[in-house]
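Shown here: the complex without one of its protein chains, the others still in place.
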Amino acid sequence: MISRRDFLRNSSMAVLGATLVTRVQAASLPEAPRQTKATMTPPLLPPDGRPYNPVVTLNGWTLPWRRRKGWKEFHLIAEPVVREIAPGMKAHLWGYNGQSPGPTIECVEGDRVRIFVTNRLPEHTTIHWHGVRLPNGMDGVGGLTQPQIPAGKTFVYEFEMKHSGTFMYHPHADEMVQMAMGMMGFIVVHPKNPNQYRVDRDFVFLLAAYDIDPGSYTPRVAEMLNFNLWTFNSRVFPGIDHLVVRKGDRVRIRMGNLTMTSHPIHIHGYNFAVTCTDGGWVPKSAQWPETTIDVPVGALRAVEFIADAPGDWAFHCHKSHHTMNAMGHQVPTMIGVDQKGIAEKIGKLVPEYMVMGEKGMAEMAAMAMPLPDNTLPMMTGHGPFGPIEMGGMFTVVKVREGLAREDYQDPGWYRHPPGTLAYELKDGPELD
Amino acid sequence: MISRRDFLRNSSMAVLGATLVTRVQAASLPEAPRQTKATMTPPLLPPDGRPYNPVVTLNGWTLPWRRRKGWKEFHLIAEPVVREIAPGMKAHLWGYNGQSPGPTIECVEGDRVRIFVTNRLPEHTTIHWHGVRLPNGMDGVGGLTQPQIPAGKTFVYEFEMKHSGTFMYHPHADEMVQMAMGMMGFIVVHPKNPNQYRVDRDFVFLLAAYDIDPGSYTPRVAEMLNFNLWTFNSRVFPGIDHLVVRKGDRVRIRMGNLTMTSHPIHIHGYNFAVTCTDGGWVPKSAQWPETTIDVPVGALRAVEFIADAPGDWAFHCHKSHHTMNAMGHQVPTMIGVDQKGIAEKIGKLVPEYMVMGEKGMAEMAAMAMPLPDNTLPMMTGHGPFGPIEMGGMFTVVKVREGLAREDYQDPGWYRHPPGTLAYELKDGPELD
Partner (left out) sequence: MISRRDFLRNSSMAVLGATLVTRVQAASLPEAPRQTKATMTPPLLPPDGRPYNPVVTLNGWTLPWRRRKGWKEFHLIAEPVVREIAPGMKAHLWGYNGQSPGPTIECVEGDRVRIFVTNRLPEHTTIHWHGVRLPNGMDGVGGLTQPQIPAGKTFVYEFEMKHSGTFMYHPHADEMVQMAMGMMGFIVVHPKNPNQYRVDRDFVFLLAAYDIDPGSYTPRVAEMLNFNLWTFNSRVFPGIDHLVVRKGDRVRIRMGNLTMTSHPIHIHGYNFAVTCTDGGWVPKSAQWPETTIDVPVGALRAVEFIADAPGDWAFHCHKSHHTMNAMGHQVPTMIGVDQKGIAEKIGKLVPEYMVMGEKGMAEMAAMAMPLPDNTLPMMTGHGPFGPIEMGGMFTVVKVREGLAREDYQDPGWYRHPPGTLAYELKDGPELD
């Protein structure tokens, strides 16, 4: 178990600079821990307040709070951040407390929360608490329910979390730009009774899309459809951590979508049911069995299943371009076109020219192609049996036997699991 | 209560020119009232026939009928129209009876309806009664179930409304063009028993998208994806009326989608359930709690909630570009790019040039930028607390206490409600 004290000592966190705090009434502001890496932190076990089973934020972290006279106080700082999208590529985004997406806010049904929002962006902002039912003045719609929070200022939101469920936060100010720049975070409100809706493993992440030209760092914010980075929590394959669970675990995966199109998230080897949306818990009578759940824009879906089948199960968006990284969309089809001799001729004119695609594109995944700086290959990744040929919204649910609870609280686990495949490969007979 | 007689006297209505009618058997054709403004008319209380609780058409109106020997007779005229999209912009569309969308058709389960459709377009048309179960010959599919209705001719549809529910009408002839030009209207069939599925407030509108180049008036009809006007009933924010309800009302909002993509319609401050589709009423056991409902193309969704939380609640499509108006999609990202001196240099070459976006785009909403004629700003609108920075599919559900039924039948109410905010704003402590 990791206490809040340990948490703050973590080398990748930094407490908000003391100089700034001393210039105002320091006593009234809670600490604002920051995270500088895109690694998955262990679940934050609640140090005080009502008990609950904490969630795991995919390649993310949970925001610590302080308790003050019956309130849980959180401090979010809206600011420019650098997010590693995957090893080899960094994006210049806007986020909260050092990362994009911001930290997950966890609390319990009935908790009274006070959330300080400090604006360190170059323009005004607000925060809307998507799905949370609260007083109108706390709803965070700039111009309509509050004045915008000017650059350099702090605004305080106060409300009671009346309903358990699955929510998110994002600005409602210059909204198209600020969401396209990565401003978003997850909210989980646990039931008062920790045995209600209980699961063994509870993962959360947001779906976000960016349009960053190969070789550049900043998203094009006015793009409506042709994004080239489709992410789980602003990470792409192979930079997305695995979802590691024990055989027999009841698993919940909660997803929110802040892109511009729906994402049909598909699991292999299992079927699941949607048990919660941003509107609340779905009654059993209304649940459908699914292997693909289409998460609409501006909505959240929690799915649940019993992890009874061991193995490495692909978990991905089923729009096939969303499991690709940048490049590739301007590539003409060369299938069936004999290119012998072409490369040689062009090679004299263009150094590093490669003819690709005459026989499909799989050959691209197997070779090292020269790429612009800060650019990921279109499809990549290696598994135990060779190239996986994926990118974007793709990861693996690893279901393992004999996994102790302690094991999978070690963050290293999520990235380099020691498991072995449960099934042996059979060679087929050769034909010719 | 407004009688049909009063309704027809309304200055914004015009009865079909007498000259045309006298050239045929005038007795056989019902009047065809026309509407020339995009204002919301009060609910049309039924002057005869079975009683029901009428709907409110957002920025629209309901078509009066005449009773003849047990039939309700309606008269639709398909024709070119001019629709004000919002103050400052008009579109040249095709619609019905003077507006696009056409008037809402309301009737009661068991009613026998006779609908005269007169074609004043330059090409043939038909009407398909989407969702209504009727005899095959009345289904309105040009070529398949009937000949196309030539320009200048009238076709008569006759059928019984066997099922209560939420439907729409649109052509099934040169369909891509005619729907892209705005030909559509809403149909509500009320239950025989007015207490079945009863609500206090019942709003209806259609989702439509247009691609009208800045400075022009006619939609590009062959566009498939990149629309620039995303509308509720062919209006965009800030031209969309509010949805005004009393605290405690049971509210229903019915929406149909005739664009080319799904729209995740999100409400703030509430959760709701889908209670009706174009297929019928959704049983309680199958309903999900939601705050965002993704309305598929070619489908209708009615959502319901109890308006127990007073305030001004945003209600909008959650695809962030759909709450923007035209322009903006070709704007390059200038975030983080220092533009000092650039404007000055360019200003000498290009009069009225503005550097925008270095710090985000919020500054654009606050200033008056020169725009081409007949073009709306990308994001605009002012609320009680400043610029709202929205466009497109955005409006506000205003939940008020002490609102008399008479008040909210005054159409002025919907546009300039006198309400005050329920919650006071708190200033946060300053940081530096």
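The first chain written gets the first letter, and so on, giving A and B; residue counts start at 1 in each chain.
Simple rule for what comes next: a contact is a pair of C-beta atoms (placed from the backbone, for glycine too) under 8 Å apart; a residue touches a chain by one contact, two chains touch by 3 or more.
Given the structure is predicted, the values throughout are model-derived calculations rather than measurements.
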| item | value |
| --- | --- |
| Residue in contact with the excluded chain [from B:His172, B:His266 or B:Lys398] | B:His172 |
| Of B:Gly49, B:Pro87, B:Pro194 or B:Pro283, the one touching the omitted chain in the full complex | B:Pro283 |
| Of A:Pro80, A:Pro122 or A:Gly269, the residue in touch with the unshown chain | A:Gly269 |
| Chain B residues that touch the omitted chain in the full complex | 20, 23-25, 28-29, 80, 92, 116-118, 121-124, 128, 130-131, 133-139, 141-149, 152-156, 158, 172-181, 218-225, 260-262, 274, 277-283, 285-286, 294, 296-299 |
| Chain A, residues in touch with the chain not shown (by the definition above) | 225-226, 261-262, 264, 266, 268-273, 285-292, 294, 309-314, 318-321, 323-324, 328-333, 335-336, 357-363, 365, 379, 381-390, 396, 421-432 |
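We adopt the following convention: only the chains that are shown with their structure count from here on.
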| item | value |
| --- | --- |
| Between chain A and its twin chain B, rotation from the CA superposition, multiple of 5 degrees | 120 |
| Separation of mean Cα positions, chain B and chain A [Å, integer] | 36 |
